[in-house]
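As you look at this complex, bear in mind that one protein chain is not there, while each of the others sits in place.
The letters A and B name the chains in turn, as written, and every chain counts its residues from 1.
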Amino acid sequence: MGRIAICWGMLVLLLAAELAATWAGYGIAVCVAAVLMVLVIVLGFMQILRGPKLAVIFALGGLFWLTILLALGSLDSFTRTTVPVPGPALPDRAAGLQEGG
Amino acid sequence: MAQSYLWQDGTLRSWLLTRDHKRIALLYLGSITFFFALGGVGAALIRLQLLEPTGAILSDAAYNRVFTLHGVVMVWLFLVPSIPVTLGNFLVPLMLGARDLAFPRLNLISWYLFVASGLLVLYGLFWGGLETGWTFYTPLSSDYSEGRVLPVVLGIFLNGFSSIATGVNFIVSIHQLRAPGMTWYRLPLMLWALYATSVIFVLATPVLGITLLLLAFERLFRVGVFDPGLGGDPLLFQQMFWFYSHPAVYIMILPGMGVVSEIVSTFCRKPVFGYRFVAWSSVSIAAIGFIVWGHHMFVAGESLYSAIVFSMFSFFVSVPSAIKVFNWLGTMHGGAIRLDAPMLYAMGFIGLFTVGGLTGLFLASLAADVHLTQTYFVVAHFHYIMVGGMVSAYFGGLHYWWPKITGRMYPEIWGRLAAALIFFGFNLTFFPQFILGFEGMPRRYATYPAQFQILNVLSSAGAGILAVAYVMPLVYFGWSLFRGARAPDNPWGATGLEWRTPSPPPTENFAETPVVTTDAYDYGELDARTGVADSGGAHHV
Partner (left out) sequence: MSDGSVLDHHSPYETPLHRDESAIAGMWLFLASEALLFGGLFLVCLVYSQTRAAGWAAGVRHTDLTIGAVNTLVLITSSAVYTMAVAAGQRGDNRGVVRFGLGAAVLGMAFLALKGVEWGQEFRESLFPGPHFALHGPDSGGAALFYSFYFLATFLHGMHMVVGIGLILWVCRKARHGAFGPAWSTPVDVVGLYWSFVDLVWMLLFPLLYLIGRR
């Protein structure tokens, strides 16, 4: 019971910290708090370390591949050179749909 | 003696509610054979159409639907599941020395999911049709397509869950259910290959799922997730799609490599040369295979940095693939090679896979890709891997384990004839397409300039031979079920636990849990155990 109460308290505090950081405009602090909350849940509620060793391997594997997805998946968008097209801008699709529909 | 799994309880109900991995493998075998035939009909229509430059039989719109049908059915309902769900389901517990997979009920659920997904896809393809190709690129699929995008996409979403269930089952089984003494480095190479495949099933398939869900969401509500009109990025769809679909290529080829490792060792009566290299090359193909997907978008406006990175990794993935090919050749070198049908298929695999792999290097090169992409060169390249490689391995594996699965031998002469005919028909179908592509014939068009006709006719003629060659096993396998000679426990004189139990195996696989004392492919131990110099299950103790 004690462990669960402590974890719950930590999560509530971290939630408060997130809200405070948002109010102060520290985006990074929000991210850090979110990661900490995930850790509290994985270690405190899901008790990954008390389960079979395979659980840790699978979780780390998932995390590793998630990193590949996010890193290589966004590489293109973040390094692309956009060549402006001369001439009038593209017609607004939303407006087009409204007229057509 | 315990009764075989086939006749333990013959009611239809006992089959449809079975949790026996061997019966589920047969349920899957029936379903994917149906889809293979259906996809084959699509291929036949495509080749008929392309007999004439103006198109012989189909309208342009119908052609688009037919090649989409061919691609969707073959990729998702045949190639991706093929070896894992049939041979894999049957063999994983037997090779491990286990009674069943880790989660037998989940295994049955995965088959029902597969059937449901197949029905949804068929509904979409036949009531309304679809013309997006198997890749569903936006904005064609989200905004412009007049076909049944939603049922097909949702069907494939469901299909993904079936794959994930199979993957979870295999991975946990291989970790948890190894027989006493079965260490990782004593596993048959088939299991290393299936393990690597399962990693891809589990970690890549969900990304396809979410991608298709986003596409369905965009199409259903017209909200513009990938819509450039709203600042969305259509290329992001392709990035996410290929995050799954490129590793899916390795889902298709890795199990084939596992089958070939088993067959080559057995029919040369030698341990696989460089076991650990072959084992780890499966894992590294799966791992590197995850980071090459961007080579599908070199000409689609992908950033140069991204393209360079993906091109480099694409070259890397050829290293473990080459390790496998060289080690198979090293195994054959100096071996007492027996050219039975499975070995003919395996040798076909090695040659055709090599051609497919080497032509892949052309496509991985940024500059060459600009010329070759979206041409028949690409079509020929991936058919050498998928059909020449994977389907050959699948047929090789079916022949190899057919005696174990059914307890009957297939007619060897016919088996060899079909193998030779498939090899010949395949090359006649697809080699001309390399030349067509190099000369600039684009893929996915219903018509073509008259100068390409000779090569197209050759290709279509090859497809005719291939069709006949694929029907042959269907006939003689069916025949052997009733008339084939009774199979001994170990007809090929192979190592591996699956050969230590009766053909067909009893429901619980082994009368008592086997204990493993030697490496895989230890023919000395096999001879000592059976007391025969040149094997033969007839003398089995």
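As a convention for this text, contacts are C-beta pairs under 8 Å (C-beta built on N, C-alpha and C of every residue); 3 or more make two chains touch, one makes a residue touch a chain.
As the structure is a computational prediction, the values presented were derived from the model and not from experiment.
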For the chain not depicted, the shown chains it touches: A, B
Candidate in contact with the missing chain, chosen from B:119, B:223, B:370 or B:450: B:223
Residue, one of B:232, B:294 or B:514, that touches the chain absent here: B:232
Absent chain, residues of chain B that touch it: 19, 93, 98-104, 164, 167-169, 171-173, 175-177, 202-207, 209-211, 213-214, 217-218, 221-225, 229-233, 236, 239-240, 243, 507-508
For chain A, the residues touching the chain missing from this view: 1, 4-5, 7-8, 11-12, 15, 18-19, 21-25, 27, 30-31, 33-34, 37-38, 41-42, 44-46, 48, 51-52, 54-55, 58-59, 61-63, 65-66, 69-70, 73-74, 77-78, 94, 97-98, 101
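The rule we apply is simple: only the chains that are shown with their structure count from here on.
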List of chain B residues in touch with chain A within their complex: 172, 175-176, 199, 203, 207, 222, 224, 227-230, 233, 235-236, 239-240, 243, 290-291, 293-294, 297, 301-306, 309-310
Sites on chain A touched by chain B in the complex: 54, 61-62, 65, 68-69, 72-73, 75-77, 79-81, 90-94, 97
